[in-house]
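Removed: one protein chain of the complex. Kept in place: all other protein chains.
Moving on, here comes subunit A:
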């Protein structure tokens, strides 16, 4: 059996938690203005906030924007606590700035959870500094002053704008105990705030990575080998003669074609021939064999054990069993991978482009080129989607390596085909579930084995319904493949959520129970007497389930078949009911009701976008997406045969949010995992056909 490898995801998780160790807001972000004091930044109150004497409020958004709306959501929190009107705020993207900001990355739906207090502090401390400055000026007690819409108002009705107070306020000590607004007084948080980049987007401004143009820049595309193969030789004689071609160079089994314009490079690339060496390159049959072997090996990793599964299943009155499988799929963000690098002879490096993890890019390039990290500047562009693909900086490293070889500023661009065939996929996984029911239909034994191809631990062993079941055994097997994988929106749970929720529907049916009531009974058990360690809060689960049942008219819609699912991921809870009807003998999903508990909703418009977008993403990839491998080469290679969901294939969606005021948790991913399950269960309810594989065969 092959060794298990530490997955990229785990490394990311470790790196993320390391960033958080020993962080002191007041020493870092709170003082960041003073740290780099200059005349221009005289009004820089902290890492996030700058207010000029003319009253201009600039809020810096540090995290990479991939369409999750962070560039709008972060500043909303600062502006709320600062107590200014949103229309007076200008938002600017901050480049990588490790002196000023903590955790400048996009991944794991973790940004608001991580930064909620930091952002509130950034606004609230500055607001108090304005009050202090006004009180000093007016010689009144600060506690007699209040703020409104960017003004401090004194006890005798005095009024001073933040702008007029800015130069004094910025010199005052940062209050160490900020007072926050009461959530009932929120004017921006929880309301609909439009994306701060809308105007740029609708007028076609060059804000994306692929739009980057720098002086002296050349364009490159790269031919990459089949997975598992090495480059033996290449012939670029003809290509080098073609117009606009500057160079053809090879590094790390790749061949880069460098030229003046995209089209010229594309043409020349087609004229390069490559020969590869490689044995036992992987094909679909290889992957099937690895799944089959993984399912029977005695060497699985045991991730959780409660009670005695084997003994319990042996005495079960009924056993339910099912196997689910998903293929490798590509992330396919609309903007393919690309990156700009300028590796200069003076030792400095400029990197620019779309990455979810700019600091990792900086570190990796420093290591690759043996340069000083401090001399590597990283500019963040807006990203045409990420979905986890841009957590891997392979394409940024390509640009840096190529720039150092050709000694020119270069933008490396992947074509759609490169993107789809070039790796870092959602891993392929097979799951086997087994449930044992007693005579009364109670689940007394629960088993799951996940076999993943480069998936690391393909289970989430402490998640519901674990905690409600007496005898549990959860195992995983990781098969090492040369096909590269990485986190894909809601890593692992994007498929596990579906498989598990579809399986529990079978369990409910076998037990003769309503799928919602069955889960509520389990959660009641977890509340009173949980089995072993759990990672979720049963009350929050119960609330989304109850609201989903109510808002969807569960089982009360004549002529409509419904499917239920609920999943906890990224610290948020999402319950879904899908409605299906039969049209011309085929099931059609007509509507989805989703109830989400992600704590405080910062931007209702953005939150709705994330929930609906994740559900559409979940349906589309469950229905259509699949990559196959032949001798290390992936197919299909473009959207003609790798189908993405389109606007005439979507159900209507109602997105509801639980209003509980808990500090915000993740939202970019959590609505995706339950989607395949609600859809598959509704399709079963309508057609009596169970779906065990993605893409669905309907």
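Annotations for the structure displayed:
Simple rule for what comes next: a contact is a pair of C-beta atoms (placed from the backbone, for glycine too) under 8 Å apart; a residue touches a chain by one contact, two chains touch by 3 or more; residues count from 1.
Basically, contacts and distances are computed from a predicted model.
The chain absent from the displayed complex carries the UniProt protein name "(2Fe-2S)-binding protein", chosen from "Dipeptide transport system permease protein", "ABC-type polar-amino-acid transporter", "(2Fe-2S)-binding protein" or "Cytochrome c oxidase subunit 1".
Note on the undisplayed chain: of the listed residues A:175, A:385, A:515 or A:632, the one touching it is A:385. Of the listed residues A:628, A:646 or A:689, the one in contact with the hidden chain in the full complex is A:646. Of the options A:101, A:208, A:464 or A:684, the residue whose C-beta touches the omitted chain is A:208. Residue A:199 is the one among A:54, A:144 or A:199 that touches the chain missing from this view. From the set A:286, A:303 or A:332, the residue in touch with the chain omitted from the display is A:332, counting the whole complex. By the touch definition given at the top, subunit A reaches the unshown chain through residues 65-69, 192, 194-195, 197-208, 210-211, 213, 219, 243, 261-264, 267, 332-336, 382-387, 415-416, 605-606, 609, 612-617, 620, 638-640, 644-650, 652-653.
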